[in-house]
Each structure stands twice: as C-alpha cells, then as structure tokens.
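Left out: one protein chain. Kept in place: all the others.
For reference, chains read A, B and C in written order, and residue numbers begin at 1 within each chain.
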Amino acid sequence: MSKRFLRFCAASVFALLPGLAGAEGFGFLPPVCTQSGRQIDHLYLTIFGIVVALFVLTEGTLLFCVFFFRQRKGRKAWSMHGNNVAEVVWTIIPALILGYILYLSSSLWTKLRIDEPSEKSNLVVECLAEQFDWNFRYPGPDGVFGTPDDVMTVNELHIPVDRTVILKISSKDVIHSFFFPYARVKQDAVPGLLTKVWFDVDRMGVWNLATQKPELVTLDQYNGMKVALDGFDLKDPVVNPDGLRDYSYAPSAGIKQVPVELDGKITQLPPDQAAYVAHPYEIACAQLCGPGHFAMEGHVVVQTQADFDNWLKTAPDLGPTFRQKWNEAWDSQHPEFNKPNP
Amino acid sequence: MSEQTISGTTAEAPHAGGGGHHHPQPTSFFRRYVWSYDHKVVGKQYLITSLCFMLLGGGLAMLLRWQIAYPFVPVPFIGHWLKGMFFFGNNGAITPEGYLELGAMHGLVMIFFVVIPLIVGGFGNFLIPLHIGAEDVSFPMLNALSYWLYAAASVPMLLSFFVDKGAAAAGWTNYPPLSDIAGASPSSLGLTLVLVAIYLAGFSSILGGVNFLVTIAKLRAPGMTWGRLPLLTWAQFITAVFQCLATPMLAAGASMLIFDRVFHTSFFLPSGLMVGGAAAANSGGGYPLLWQHIFWFYAHPAVYILILPTMGIASEILTTFSRKPVFGYKAMVISLASIMGLGFIVWGHHMFVSGMNPMLGMAFMVSTIFIALPSGVKVFNWLGTLWGGNIRFDSPMLFALGFISMFIIGGLSGIFMASTPADIYLHDTYYIIAHFHYIVFGATIFAVFGGISFWFPKFFGRMMNEPLAKLHWLLTLVFFNLTFFPMHFLGEAGHMRRLATSTDYEFLNSLAGLNVFITWSAYYLGLSQLIFVFNFFHSMFYGKKATENPWQGNTLEWTLPSPVPYYNFDVPPVVYRGPYEYSSEEAGDKDWISQSTPPVPGMTPAKH
Amino acid sequence: MSDEKHPEMCWGGYYVVYNVLLLLTILTFAFSYVHLGPHAVNIAVALVIAAVQGSLGLFFMMGMRHEDRLSKGVFLFCACLFTIAVMVTLTDFVFLGTYSVSHQVAQVMHGLADAAVGQ
Partner (left out) sequence: MEMTANATEAAFHRKRADMRRFGMWLFLGSEVMFFTGFFAAYIVIRSASAGSIVQPLNKALGTLNTVILITSSFTMALAVLASKKGDRKGLVNWMGLTWILGVVFLCVKGVEYAQHFSEGIYPSTDIFHAFYFLFTGFHALHVIAGLVVMGVLWFRARRGDFNETYNDPIEMMGLYWHFVDLVWIFLYPALYLL
C-alpha cells in the first residue's frame, strides 16, 4: 500500500469528524481565498455535521436491530403494526432540521446570487467562453466595453486583491461553466444568455520556493515577503514514487535579474534572493463542452492594486483576430450585455 | 374506488379478470416464448434482456475508469484488438472523443436499458398480477408490445456504436447546443440514433405505465382493498404514474432535438452562435435552457422511477424476513404519495448554476429540501420494521439490509445538493456521481439482487445457491463502498465530472492516487458480479427444486406452485387480511398466515 | 356507456354541442381581427374561448361526465402538471438574464407604467 493511500485513509478519517465547522482546509476541501467561499465551506460543514449525526443514528439503529433481534430458538417477533406518535415525531424532527438547513441556505443564496453588487462601483470583467478557451475583456481607460481601448486576455484573469470583481459570462458556441474552485464559485456560460457571478478575493497565491508548495497569504503578509513577479518557470511535473506529480519553480535559464516585490516596491535582484514566486489560482470548465473539456484550464492572477493598474496599462494587444472574435460573438449579437445594470 | 366488501362465496363476476380466460394457452414455441401475452413470460424477457445490458453498461464503466486512472495509456488486450475502432485511437488508448462516448453511453444504457426495464418491466410485470390476485395484466397484447418496443429500441442504440464518428457523446443529458450543432460534439448520426432509441424506450415505458395503472386499479381480487395491497404494488402504482405522465415530456424534448438535428430548426439554439470560427447554420431564436427545463421535468421523475419499485421490493423482503408486520403501512403509502406529488416540482435543483433565475433557485430549493422528508420517513419505518423482529439472514435479507444502509448514505449525501449555496461548489463534481451511484447502485441494484434471489422460486421453480449468493453480497457490498465512497472526497476536493484526465490541473494533482484506487476497486466490483451471473444461470437449471412457499411469505404469489402455472390462480383468490400479518395471534403457532387463508371462526380477524 | 345510472347523450344533445363548438370557432376567428387594448387581451380571449370549447368537448363529446373519480383525477392531475410546466419555465424566461430582485421589480414596474401610459 503506497504512502499516498495511507495518507488518504488518514485524511478520510479526519474528514469524517463531525462539526469541525470553520476549520480551514477541512478534510479534502481545497484552500479558500474569498469570504463568500468561507461561508459556503461553513454551510457545507454544518450540513456535514448534521448528516454525520443522522448517519450514526440510523446506521446504528440498523446494526443494533441486526444483532439484537436475530432469530433465536423459541423467539417470536412482536406483532406491532406501527405507532402514530413515532410517525409524527420522526416527521416533525427531520422537518425542523431541514427547515434549519433551509434557513441557512436561503440567507446565503440571497447574499450570493440574488442581491448583486452594483456594477458602477466595482470592477467588471467580461468573460467569453469558447470551445476550450476562456477569453476575458476589461473596459480599458474609457470604462466602456466594446470600445477599441478594451484590454483582452486569453485564459488569464488579472484581478486586484480585496476588491469585489463582477464577472459577466456568456459563451460563443456551447454551454461551458466557469469554475473557480478556490473561490467556491461556479456559473454556467450559456450562449445567448448573460450570466453573472461575483467574488471578493482576499488571499494572494504565492509559491514557497523553500518548501516548493503553494500558499495563500493576505495582502499584509504579502507585503512583508520578497515575491518574484517574473523570471521563474513552473517546471514540468516529475512523477514521484507515489505516482503523483511534483511541481517546482526554478529560475528560467540564464536569467540574472528578476523583479522582486517587497512592500509594494519592485527592485531587480538575482533570482536566489527571492523567497516566493507569484503563483496564479486555477479555473476550469465544469460543464461537458466537447472533447477538449478536460483541457479548458485558465489562471487567475491576484495582484496588488498598484501592480494591477500597471498591468492594465501595459497589457499586450492581442491583435485584430481577438477583437473580431469579441465583436462577432458578443458586441454585434448582444450589445445590451455591455451596459451595466442600475 | 368502490370498496369491495368481503363478499365471501359468490364473487360478483365469475372471474375478477374476465369471463373466459384472457388469452388461450399458446402451444407453439413462438407464441410461448417470443410473442407471448403471459405477464410472467414478458417479465422474464425483460429481466434477462436488462441483465445482459447491465453487462454492457458495466463494461463501458470499466473502460471509463481505465482512462481516468491511467490517462491516454493504451488499454491492455481490448485496446490492442480494437485499435482505431470504437473508442480507441490508433495506439489502443482511449481518445478524448471516445471517452465522451463511453460516458454518455454508460449513462444511457444503464438508465434506459437496464434499471427501468429491470425493476418496472421485470419485477412489475411478473409480480403485480400475482400480488393482486389477477390472471394477467389488463392489456396483455399491449404488454407484449411494450417489451418488443423496448427490444426494438436497443437496435438503434447498439447501431450507434458502429456508425462513423461513434455513439452519442454529449452526456446522457444531451444538453444543447453541444448535442445540437453539427460541429460541436464529435458524434453526428450516432446521437440521432440514440435519440430515436430513447424515443422508442420512452414509448414502451409509457405503455407499460398505462398497463400497470389500469391493472392495479381495476383487476384486484375480491377483498384486496387499497389498504391490503402489498407495498411493492403501491410502489409500482406510483412509479406507473411517473412513467405515464413524465415520459411524454422526454418524447416532446427529444422530438424537438431531433427536429433541430435533422431539419436544422433551432428550438434550443440562440441566434449568433459561432462554432469553430464559422457562424453556425441555424436560424436562431431558441434557448439552451429550454431543453434543460423540459428534460429535467422528465428526468427527475425518472430517477424516482429508478428507486421507488425497489423501495417496494425492500419493504417486502424486510417484513418477510423479520417475521413482523411492516411498521406504519399507512405512513409508507402516504410517503409514496407525497413523493409522487413533490417529484414533479423539484426538477430545478439540477439547474441551480445553469443560468436559471436565482429566484427560481430559491423556490426549487424549498421543494427539494422537503422531498427528503418522505424518504426519511420510509427509512425510519424500515428500521421500525426491523425493531423487535425475528430476523433471518438469508441472501434476500442481506441485500435488503444493504439496500437500507446504502440508501441512508445516498439520501443524506443528497441533502448537500439540495442547499443551493453548497450546490454552487458541488454541482458537476464527483460528489454528485457518488450521490446518485449510492442510490442507483447501492440501493436499487442491491434490492434487485435481493428480489431476484427472493422470487427465484417463482421465476424458475428453483432456489438460488445460498452460499454463493451470500459471497456475492459480501464482495459487492465491500467493493461498492471502496469504489464510490472515495468519490465523495474527489467531489469535496472539487474534481469535475466527465474529465478525460485531471492531469492538467494542479489543484487536482493530489487526487491521482485516489482515482487509481477507485479504478481498481471498480474492477474487483465488476469481477465479483461474475459470481451472480454464474449463480443466476446455473441455478435456473440445476438449482434445488423449490417448494410452494420456501420463505413462508404471506402475499398471494406464495400460495401458488413454483414455477407459477400459466393462468396463475385456477380459482380467483379471496383476500381476508393485509399482506403483513406475521406473528399475529391469528397465525397460531406458525408465525405467518397467507392473505387468502379464510379467517378461523371464533378468532378476531385482522384489523384491516 | 348505456348505464342505468347515467342518462345517455342523445342525438340532439350532440347536435347542440356541435353547433356551440362551431359558433365558438367563428367567434374566436372574428375576434382575432378586433384589436382593443394590448395584445394580452386578445390572447386572454382566445384562451378563454379555446378553454370553453375544450371543456365542452371533454365533458359532453367524450363523456367525462359519467366517468368515475379515478379518470377525472387523472385528467385534473394532467392539467395541474401542464400549468406547473408552463408557469415555472415561463418565470425563468420572463426575467431573462436580469438578476437582482430590485432590478426585476423595477423592470416590472417600468413595464406596467409604460403599458398604462403608452396605450
């Protein structure tokens, strides 16, 4: 039995412990980088606690009956047709439990999806899904979508930390689903329909060069670290004895100076000075969209406000083909998608 | 319904079922086994055909698991022989398109060609007339027609494997525009053939539903009031309502999708679609979500069709082997009726994140949360049945106990998806796959194995080999849990569904070992089914000869010789008590008394 | 079905129902040329006429009157499912793509205001 399997058993036992509500990265839940994501985890773990309690109660009764009421010599079963009081009790109590879950879920659902943040005061990004890529578009300096100064990227969503970002999603061909696991966010991209989702990312992704492990840090921690913004490459994974792939960052070949950020100031330093490397989060497609469904990977780069504004000004222009793609699939078909809601 | 009193001797009509016998006893081989009106033969035809298709569905699942565990590694043996054909690329590994075909066909075959025909066609056909004391179903010719429609439906389905560009590859749900525009999904003619296959299977399912509803409502033996119906017949009644009224919506949706694919209409295609750089050739104006609404309006009642009959089977087995009346018969029937009521208004929980209006998401959450109540009440009543029983652990009882414990896990893991915020994260991940496999495999298929060994004497007049059946139960229970419980962890970690491989994603990296573990337990699970296959076909001819009532059951089929003669009851039975009067004082020293045993004078007959 | 309990529909009865159905068809055809008020009124009228024709055909021509409770129950259940299927799908598409409650309520208010002012 490989080490990995033993660790899986340990993790599964830990995952079964009821009611550890609020524990970060409980069980198999991946780390979470948004406040709304934490609330979803909290709700998930509350339901998990209730479910485990009900599980122990019912399976326990089953096992008890199996052992205690076995067929023995001369024993006769009770001739009992039912008990109305019991029926009422085990209808009311589950109804109350479900009502409690319903109350928790409905308040969170209203907060997440029904009461939308207004698009005037928050950063709005448009996302056009297509067969096997994510296209993103920023309004650019004039703040209006569909104008030539829009900034476009492919499979790379840059967002500032500690700000609410609204993502307006649609699709060009088939139904895809924008899935940002660390933010616990998922929303289908339906052609011909504008769907919206918002997230308030408050953790930045960095890669610890010492332990070769990704970490999530708040903005304050980030400011206290020496983080290399560029100049490092994520090497192809090496398959370790457990059959898993170990990722690692290393300075790209022959690079002398890398931009290292410390408390907002970027200085050029030799690669070995940097303790961390900026590491993007991952987004995926969660709705079957064709043969390339498994390869629709994208990245979310969370930056400080200054870095983000700097990136927005210096983002490379992807050329006329992308502008034409956005025009064909978005602006010409659905100009109303570009207008912010009141 | 006219309450038929205990009319004692002279029944109003000489035969409850009809004047002369419905249909003369056939003599030629063709009329006895192929185009037969006898509900028992049609039941066996359904049983054996769906068990064979289960082997096909299981095989597809095994190929699926190979690709997930060892992505793009050539499949040993099969990959080498079938290089370049079906799902395999030229090097014998499964191609991404092939993976989609495997996934879609596994779902379609298992739902439309295995589970529904097995529990409704097989058990329903064979047992409903016996349980209500009738000679045959109401419309025997329609019954034979619905089996042969089902058999005809399997032809286009099997053909779709051999057509160029392969079988359906848009998931068993066939969401447009993927299933709609020519270039979007890899398959082309194959998907249309599969839609035709669903069409025919749905039509056979509707006719079956009509047949059973009328049989249960109109052909009950004298004295068999609604309060004395066995719970399996109640479950089949509610299932027949779902079949009869929900399946036509699938026919409507499939007709529109076939129109879209063949006549290039665009019911589900919005205007301005761009596929592969070129504008899709459709006139636009439709909505992709329209298909999801119509499909899930059918598909949620369909998943209740998959579980309700086996709830009935489990209730029958549990009471017979606990030697004790079922706990709260009325509560069980009320919870079945409330599942029927709620089953039609919960379909939106499949669409919480699909772009459906969030206000509707709230409404569907309320109805979905409260549909967990009837299932909960049924579980508590099953436990009440076991409480104070005198439990015998033959193989049917072991499978029924497996049914309850797996159904508890499956039901509880469903509550996570009912709460919409949790569903935002869990939708389309392996958590959902774990949930529905615990229900459809852990509960339904366990109850099917239990039902087969329980009624094997009535099917084939012989007993199944008990030790082999118990070994099969143990292996299946262990490997089932080892296969599907870790999928909860995959889903919790965010592993998406229908991924040909997860190697692209760094956040799924730590789960690769788990996928390998699941694949190997799935293979052991598949191997342990061979024990059942051997036991089933061997005992059919060489099993121990069965007596009339080997398990001392109360229901009417145990008053008949096994195997059951052509016209079931030579004189129509008269029913004097409910089906579950085990260990009642009326039974005297033995702890059971059949429904049709006349009441002993001087003893107080059963309450209802 | 010639039951002692139920008086059988006679020749004249069917004739009357037939004429009423024809009359209603002509009425709904004529009404389609009359445009008073927003289009919704036309839809409502046509729907009412079709419903009357439907129930006439159902109760008299098809003999739903003599049926026992089970058949009537089946038909009523189908009618409920029809309404559920149409109404729920409709609520999803009427507020297409717009999300926040306040926005939807505002949109509905605008719609009503325009209808009142515009006509």
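One rule holds for everything that comes next: contacts are C-beta pairs under 8 Å (C-beta built on N, C-alpha and C of every residue); 3 or more make two chains touch, one makes a residue touch a chain.
Just so it is clear, the model here is predicted, and its values are computed rather than measured.
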Can you list the shown chains that the absent chain is in touch with? B, C
Which is it among B:Asn282, B:Ser367, B:Thr501 or B:Ser562 that touches the chain not included here? B:Asn282
Where chain C meets the left-out chain, the residues are 1-3, 8-11, 14-15, 17-18, 21-22, 25, 28-29, 31-32, 39, 42-43, 46-47, 49-50, 53-54, 57-58, 61-62, 67-68, 70-71, 74-75, 77-79, 81-82, 85-86, 89-90, 92-94, 96
Residue-wise, where is chain B in contact with the chain that is not depicted? 10, 12-15, 18-19, 138-139, 206, 209-211, 213-214, 217-219, 244-249, 251-253, 255-256, 259, 263-267, 282-287, 290, 293-294
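Assume only the chains that are shown with their structure count from here on.
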Greatest number of touching C-beta pairs links chains A-B
Chain-centre distance (mean CA atoms) for chain A and chain C, in whole Å, is 47
Expected list for chain B, residues touching two or more other chains, is 287, 289, 355, 358-359
Of all the residues in chain C, which ones touch at least 2 other chains? 97, 99, 101
Show me the residue ranges of chain A that touch chain B in the complex, using the header's touch definition. 2, 4-5, 8, 11-12, 15, 27-30, 39-40, 43-44, 47-48, 50-51, 54-55, 58-59, 61-62, 65-66, 69-72, 75-83, 86-87, 90-91, 94-95, 98, 101-102, 104-106, 108-110, 112-114, 130-131, 172-175, 177, 179, 181-182, 184-188, 190-193, 195, 214, 237, 242-245, 247, 282, 284-295, 297, 325, 328-329, 332-334
Of all residues in chain B, which touch chain A in the complex? 95-97, 100, 169-171, 175, 177-178, 181, 184-186, 269-276, 279-280, 284, 287-289, 322-331, 353-355, 358-359, 361-362, 365-366, 369-370, 372-373, 376-377, 379-381, 383-384, 386-393, 401, 404-405, 408-409, 412-413, 415-416, 418-422, 424-429, 486, 489-490, 492-494, 496-507, 509-510, 512-514, 516-517, 581-585, 591, 607
What part of chain C is in contact with chain B in the complex they form? 68-70, 77-78, 81, 84-85, 88-89, 91-93, 95, 97, 99, 101, 104
